[in-house]
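Only a single protein chain was left out; the remaining protein chains are all shown in position.
Labels run A, B and C following the written order; every chain starts at residue 1.
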């Protein structure tokens, strides 16, 4: 009977997990998706607790309480810290998978019931679990800037890393052949832990979002392997959903950054090419606030292009005020969202949503680009690479071929940034030198605030 | 070892079946989809032949040869006979499922290994299989017009049908409770066969396509049930793909015909409402061929709307010639395809493809409608309901709410049909009485041929 | 009616395959709905798997006859279903491609 309940709750949980993700296809149903996910997880846990092998709930209770106590504060972090929270979470997920695999190995070793299939599954689980553990910790450290974010490289780095992984795999194969050779087990664990660290060392902090998506996939695959170890299908379905999600997000990010996929899989990326910045001093045109306000007031269609700088400056609330001021004057204002603007997928959307900007005003790149020639003012706020026309025109540019928002096609462009420094890709941006571009130098939050003050001041003058 | 091969080929076959259907999402990859399907089926068959329970291949060979001999001619039917061929095929599928279930029941009865679960699965398989068998035969008969196509109804029909099904289900439940009560088994079979016949009797021939899609779903579900009986996962995955396909196609047809879904599930449809045709004689305007040709020659954008009449008249090749004549004159010609034009989903597409019209000239309803006001001539060929503006305007009409192709919004409309008779839904069509509509009475093939001759004649005059 | 672990596993496979079916079929081009009907018709002939087992086991004459008929019926669907689908698909020309 207990068996029936467990199985029924697992099947139901699988269905709910699928709906949970499916409902994320629209903001209207997305919160229902979270509900479905919670219910599915609950069913999974309760179904498992019916298992007759569970003899005591004491330590389970301890674990659940500790987890809850840790989880609640972790969910309260600032939105800017979401990437490092996610990374930390992956570390926990990897750890759990690694520990369960380890426990099972030694239990079955004692009981003499280690089959080759079981050992194979355990080895995969443990390698994936422990490399996700240390890799994610490193990623979280770099994002939080506890660990230096710049890529650390040395000669033959890829070779060293690859050898470590191959060594771990070889140990695994031997262990499958001779399951009783238990001293190999800790060797595999240590190699995996080490590999996780070394994998992240050469990758720059700014490239962490792609890495995090991949680690998400690895955590999912570790859960799948655990499912093979424990002969548990819920672990497999949920883990596979997770694995495909991480994988697809990584691919989307790569495409939007015009990186090849192998480039990601082998972790050999993130070396910021600062060298490409040409230092021939061309002329920027600066605008005064008053100029900008005047042009804005006379526009009928304004497109705001936010980027990483907007996120760093936390300028989204000021931007909202600007939006209000402009719409009050009957000006049509849209936000143009590039898929990799900022530092994680969907970064701009979350920040602008936080500032209560209705999501139907956030227009995707492909939908806004055909409109750009009709646009009176494109207001670029802390965005750089995602509006760099070199991606369209300059075959030699490292970002050539990356799809961009065609801000340069608007009738006038204002760009808010602090300096003449390049963005993530480390390259100059022709957009800033164009005839119809005016620079508004300064912090995104401050400048936007000034614009708002100027606009509202004028409003009260009337 | 044989076991390993079987299982491996089953997993591979499942993957290939999924890709087979997935590749149908574009004509470019569609033929590859057929290849994948064939390979999957081959893997399924070969994997099964490894089964150690198979002791002799003699009767298997006989079956395979007979099947091939029957199958090849069945694949050579005219395209107009595709619906009845499909129906006949479903009958064979249902029969196979029913026979296998029957064989298993009596085998296991003899061996005394009938569990409740097995009996339950067999009952579902057999009911679905046999009702699909007779139901599909009836459907094929009506489509081929061997059986009278008009709906045959009598009082309490739905009640009688439902009672039969309930009775079969009750017998099934009793059999599950007491698996050894074998005399119940033939009762279930007979009831299912009878139910299949009675299900189709009240449905008009023109409604058969929807019925066929549903029977497709039933055949798939019968295969799923067979999978539960035989503990075979390939049957389950392939059957489920099939079941969902039939189901979705039925839903699509219902939506496009503005029928409710319960309406379909309970089979209570197809009563052609000839009564609604209002007989107030309004005035049609007839055009001469010369008028029509002149207007066509001066058009710059012509949209051709084909319907069931084009299929009946086999006018697609003439239509191709017309298309050639017009494009030769630099006129932009598109085909507007309504999702339920004709009598089966995708009917127009196949016929026009047969006439070598490139598929990118076939425009879906939703894409052509916004263009209609710009269109100089809408040429309606044997279509009626799918261009009936009553669907947009007349709340009392039986087709009110059904999405249509807005031919009435074109600057001029020519309609080719044989008479003033209504179409499938049995209702008059305002379109024909409109000021800018001219009728070209006659058979679709003949009239189109005349138009082509007139056009090419004129071409040689110059 | 207690369900064994294996039965639950079959149920799970059914649920998963149905999800896939709905997703995949919804993405099939409208253009190809007629070939889709005959392709799924061919796929439903997977019932041949069960038919082969019955016909090949040769336990009793009765079941062998049923099995052989079932094999013939399924094989008919396989052959005609795939052939006619391919015949229809061959007719869909690429844009610009004319015979």
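The rule is short, and it goes like this: a residue touches a chain if its C-beta (ideal position, glycine included) is under 8 Å from a C-beta of that chain, and two chains touch if they have at least 3 such contacts.
Predicted, not measured: the structure shown is a model, and the values here were computed from it.
Peer 1: Touched by the hidden chain, which of the shown chains?
Peer 2: Computed over the complete complex, the missing chain touches A, B, C.
Peer 1: For the full complex, which residue in A:164, A:191 or A:219 touches the chain that was left out?
Peer 2: Within the whole complex, the residue contacting the unshown chain is A:219.
Peer 1: Just name the one of A:56, A:156 or A:419 that touches the chain not displayed here.
Peer 2: A:56
Peer 1: Which one touches the absent chain: A:7, A:84 or A:102?
Peer 2: Spelled out, the listed residue whose C-beta touches the missing chain is A:102.
Peer 1: Identify the residue among A:84, A:232 or A:325 that touches the chain left out of the display.
Peer 2: A:232
Peer 1: Please identify, in ascending order, the residues of chain C that touch the omitted chain?
Peer 2: Touch set of chain C with respect to the missing chain: 9, 12-13, 16-17, 19-20, 23-24.
Peer 1: What chain B residues would touch the chain not displayed?
Peer 2: 3-4, 7-8, 10-11, 14-15, 18, 233, 237
Peer 1: So that we can see where the missing chain sits, which residues of chain A does it touch?
Peer 2: Touch set of chain A with respect to the missing chain: 14, 17-18, 20-22, 24-28, 30-31, 33-34, 37-38, 40-41, 44-45, 48-49, 51, 53-57, 59-60, 62-64, 66-68, 70-72, 74-75, 77, 79, 82, 85-86, 89-90, 92-93, 95-97, 99-100, 102-104, 106-107, 110, 116-117, 120, 176, 212-213, 216, 219-220, 222-224, 226-246, 248-249, 252, 337, 339, 344-347, 349-350, 353-354, 356-362, 364.
As a working rule, only the chains that are shown with their structure count from here on.
Peer 1: Chain touch graph shape: choose line, ring, star, complete or other and state it.
Peer 2: line
Peer 1: Pick out whichever of the two, A-C or B-C, is joined by more C-beta pairs in contact.
Peer 2: Answer to which pair has more contacts is B-C.
Peer 1: If you average the CA coordinates per chain, which chain's centre is most distant from that of chain A?
Peer 2: With centres defined by C-alpha atoms, farthest from chain A sits B.
Peer 1: Would you mind pulling out the distance in Å between where the CA atoms of chain B average out and where those of chain C do?
Peer 2: 16
Peer 1: Please set out, as single numbers or ranges, the residues of chain A touching at least two other chains.
Peer 2: Nothing qualifies.
Peer 1: Scan chain C for residues touching two or more other chains and write them down.
Peer 2: Where chain C meets two or more other chains at a single residue, that happens at 2-3.
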